Structure formats: structure tokens, C-alpha cells
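As you look at this complex, bear in mind that one protein chain is not there, while each of the others sits in place.
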Amino acid sequence: MAEFQLAIISTGGTIEKTYQPHSGELCNETSVLDHMLAQLELPELRIERVRLMNKDSLDMTEADHALIASGAHEAGARSQGVIVVHGTDRLAQSGAATCVLKRPPVPIVFTGAMRPYELRDTDALQNLTEALLAVRHLGPGVYVAIHNKVLAFPGVIKDHAAGTFQKP
Amino acid sequence: MAEFQLAIISTGGTIEKTYQPHSGELCNETSVLDHMLAQLELPELRIERVRLMNKDSLDMTEADHALIASGAHEAGARSQGVIVVHGTDRLAQSGAATCVLKRPPVPIVFTGAMRPYELRDTDALQNLTEALLAVRHLGPGVYVAIHNKVLAFPGVIKDHAAGTFQKP
Amino acid sequence: MAEFQLAIISTGGTIEKTYQPHSGELCNETSVLDHMLAQLELPELRIERVRLMNKDSLDMTEADHALIASGAHEAGARSQGVIVVHGTDRLAQSGAATCVLKRPPVPIVFTGAMRPYELRDTDALQNLTEALLAVRHLGPGVYVAIHNKVLAFPGVIKDHAAGTFQKP
Partner (left out) sequence: MAEFQLAIISTGGTIEKTYQPHSGELCNETSVLDHMLAQLELPELRIERVRLMNKDSLDMTEADHALIASGAHEAGARSQGVIVVHGTDRLAQSGAATCVLKRPPVPIVFTGAMRPYELRDTDALQNLTEALLAVRHLGPGVYVAIHNKVLAFPGVIKDHAAGTFQKP
């Protein structure tokens, strides 16, 4: 079985929010990516985990987008594919920044979730599953994989009303 | 099979909070009690559902506690047992108000949850299961059933540090 | 917080069946009790686990019922309560054998499940939650706690058509 070297960069966002019983709120404090990965059958993946930040993307600055773009390209230089787990509110900005920085030699696939993994009715596992499949079969470029779709940057926007992403 | 006539009063609280994708918050907007009840084997219960209010108990006033107490006694007059689903922060106040109003002819069992049912790691089903068993086997009185315990009012307090209830 | 010393005896049965991908069957090979206990809030319990056997109860002999009865009484001599996790098909026989052997000084509560814990739609957690609450609040005796009911031996039978237990 041929191994595939994958880098997964976590940045926080809804997908990774966990419940704080004392405040009753959902926050970005720990990464739940490892729990999600443990539930999937990924027989050929060798995964490098990169914990870049753990932020609600609404709190991201231009410097954060630039850091994510450079981090994604650095990871792409040492692997066959990169996944960036990101809050959906600013995912399109980080994707665009990654796309304009330079053309990567491998696929860089952004994903996120509208409903945290901690909820029993979540889209997190679906979207991560899609990103993990897409990253192995796409050519070089920057993409978002979410809600049964793969869209290539540039030109991707979040459709806030529909709660998903579009390329108009 | 002998039927048992049960009234379940919902008042809101953490146990019933649902996720709002647009705000990213957990709120009391719909009752998830019916979804929970559908997952349990309750072959002999005939259940009357009473939707009294849908509040985070931190927002409850003295008038709310009095309304819950009188609602619980009214339900107790027409059934063999009463369960009150309640936010844990003010559960002890509503329980105490129910206890001092008068002695009920049937068991009135309060319960709630520290983590909403919508979370995959929730104590809501455990606590509701315990309340449903307790109400069928206890004598008349006012109780809380939660976290593997049944405690009788008066004298029950929430132990905020431990995240559960005690009777000192 | 006062601790409660509980012994839990596992004997196998549907509640503990796990899936074997190669044969496509559900078998009794490992105990899933620890996974179930980890999902419940049991702040005051000190639990002793006793792995007595791991059998589909349809395969149990009279010697097995006698072994379970003596094991339950031995556990009852060194704890404040005993739970026996058992296949439902022969649970009534083991319960009766435990009841006739002698009167225990503590509650001995049998439980089981009609649908294995490994299924997403299972009654295993409900029944274990009920047994764990019942064992702390019942007087000395032998019982089954299942499906929102506690029934005292002797005289308990499995109602195969309804898929639950009755005391006619």
C-alpha cells in the first residue's frame, strides 16, 4: 500500500469549538481534530499535524490570514497535500491569501463546519471526510471542500444566507 | 401491563438548549424533550407534556419559581407522578418553592443537565432516565434526580464547583 | 461527598456484544461495560469490576446460574450494592437462583439489554443508568432494573413478545 504524506493545519473555528460547562458557551480551547481523525478509516495516510492557532475566525486579522497562507505553503513544500481546518466566516479570506501568495506544488484544501463537532448533529465529519478525499485526488491548487462540493480559489465566497460556500 | 400517568413539565435550561448556526450560540428556543423521550424504552408510561416556559434558569424571577411550583402541584393533582425539566442554576430555588407550597400527593422530581442534549457528550439522557425511574418508585414528595442520585427537598443545593447537587 | 461501594459483575449477553467485521456477526468477546460507565456522571461511586464470564445467556447452564448466584452474594458481602449485567434470555433464571440461595444484606440488581450497546439505537445505557440509580436507593433484595421499571424477585419473567420483563 502506497503511503500519502498529508499535513493538516488547524486554526480553530466552529468545527473545533468545545463546550465550557461553567460559562455554558462554545469556545476554541482544544483541538478536536484528533478525535475526528480517529473515527475515519484512513489506511494509507501518514499525517503531520500542525497547530497554527486556535481562533474563532471572526477574530482573525490580516496578519493571521498571511500567517495561514505562508504556513500552508510551507507545509505543501514537505508533503503531498495540505488540509487547513478553518472557521467558515473568514475561510474565503485565508484561501484567497493562500492563492495569491504563489502557486503551490500540491493541493491545499480548506475546510470547516457550520456546526461544531461536539454537537450530535454536526457537518464537521462530513466536511473533513470530503477534504481528506479531495486532497488525494486533486491537482496542485487552492480549494475549499465542504457540503458535497470542491471549489477552486480564486473567486470562492461564503453564502451566509445558505450557510455554505459558492463560486458565483 | 399497568399504565403509569406521568406529567412532564418543561421550563428550558441547559438540557434543552439548541445550537443557532448564525450566532454560533446555544439558546432555549425549542424543546428537545420529545427527541430524548423517543430514544428511551418506556413501555408503561402515558405521558402528558406541559410546556410551561423555555428559559435559561439564570433569567428566572421569583414569579417564575412560583409559577413552576404551582404548575407542578396542578400537574400532580391529575397524574401519578410529575417530572420538571429545569436549568440547574435555579433548580434548587424552584424545588424549594414547590416544597414549601404544600405537600404533594405524588412524587414531583426535578432534573436538568450540565451539558445540553445537543452535545454528543451530554448528561441529559442519563438524568432524564434517572428522573423517569425515580418518579415511578418514590413516595410523595419533592426531589431532584441527577448524576446517579435522588435527593429530597428541602435542603438541596447546587454544588457549582463539582457541577452537581448535594444535600449538606 | 459520601462514597458508595458498588460491585458490577459482567456475565456477557446482548448488552456486551461487539461486531466482528470478518464474520459480520455480533459476539461476546470483550466487555464494553467500561465504555458505558465512562459516559455516565457517577461522582460518588467506587466501583469494583468482576468479570465472571462472557456468555450469550442462551448458552448458560444450571452451573452458570449457580455460579452467578454465588458470585453475586460474595460481592454483596464486601460492598453496599451489586449490579449483575446479564443476557436477557436467561436473566430471570439467574435472578431466581440468586433469590433462593439466601437473602442478601444489600441490593443485588440485574440488568441487560435487548439491543447491544454497539448499536446507535440501543437500550443498554438506559438500563445500566437505571440499575445504577436503583442499587443506591433500594433495600436489600434481588431485583431487575430495565425499561423504566424495577421488579423484585421472585416471580419475574421475560415477556418475549413485548421484549421486556414483567411480574404477572
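Note that the chains take the letters A, B and C in the order they are written out, and that residue 1 is the start of every chain.
Heads up, the rule we're going with is that contacts are C-beta pairs under 8 Å (C-beta built on N, C-alpha and C of every residue); 3 or more make two chains touch, one makes a residue touch a chain.
The shown structure was predicted, so the numbers you read here are calculated from the model rather than taken from an experiment.
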Among shown chains, those touching the left-out chain: A, C
From A:18, A:54, A:80 or A:164, residue that would touch the chain that is not displayed: A:164
Missing-chain contacts mapped onto chain A: 1, 39-45, 114, 121, 123, 125-126, 129-130, 132-134, 136-137, 145, 147-150, 162, 164, 166
Footprint left on chain C by the chain that the document does not show: 14, 17, 19, 21-22, 24-26, 56, 114-116, 118-121, 160, 163
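Rule of thumb we're sticking to: only the chains that are shown with their structure count from here on.
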Chains linked by the largest number of contacting C-beta pairs: B-C
Proportion of interface numbers common to chain B and chain C (over half same, under half different): same
Interface hub residues of chain C, defined as touching at least two other chains: none
